[in-house]
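Left out: one protein chain. Kept in place: all the others.
Presenting chain A:
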Amino acid sequence: MRYLMMSKGSDTPPDEKLFTEMAAFIEEMSAAGILLATGGLDPVGIRVASKGDEITITDGPFTEAKEAVAGFALVEVRSREELLELSRRFRRIVGDGESFIHQVF
């Protein structure tokens, strides 16, 4: 089963150690065939809204930096437990903050 994990930005700027650990983690998970895709998100963003026939386009940012989703990872795991173990490791590397995870159908 596939899950999309979205993580919010953090107050503390990333340091050298985080970059190294994260690179190793991404490499390990890709090698194991678990991490299918990952990337960072520009906090600015564009909003497209529709109402009736009308389409409204607004440029961001819309929230504070730490509230915006800063990165995503699409993973393929056998079970919910594997997913949670994976996210535990991820959070341990990135430090304080939050991730949201949804199953992808």
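Rule of thumb we're sticking to: a residue touches a chain if its C-beta (ideal position, glycine included) is under 8 Å from a C-beta of that chain, and two chains touch if they have at least 3 such contacts; residues count from 1.
Following the convention adopted for this analysis, contacts and distances are computed from a predicted model.
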### Message
Out of "TrkA family potassium uptake protein", "Vitamin B12 import ATP-binding protein BtuD", "Amino acid/amide ABC transporter membrane protein 2, HAAT family" or "RNA polymerase sigma factor", which one is the UniProt protein name for the chain not included here?
### Response
"RNA polymerase sigma factor"
### Summary
Answer key for A:Pro13, A:Gly33 or A:Gly52 versus the chain not shown reads A:Gly33
#### Entry: chain A residues that touch the omitted chain in the full complex
30-34, 36-37, 74, 76, 78-79, 81-82, 84-85, 88, 92
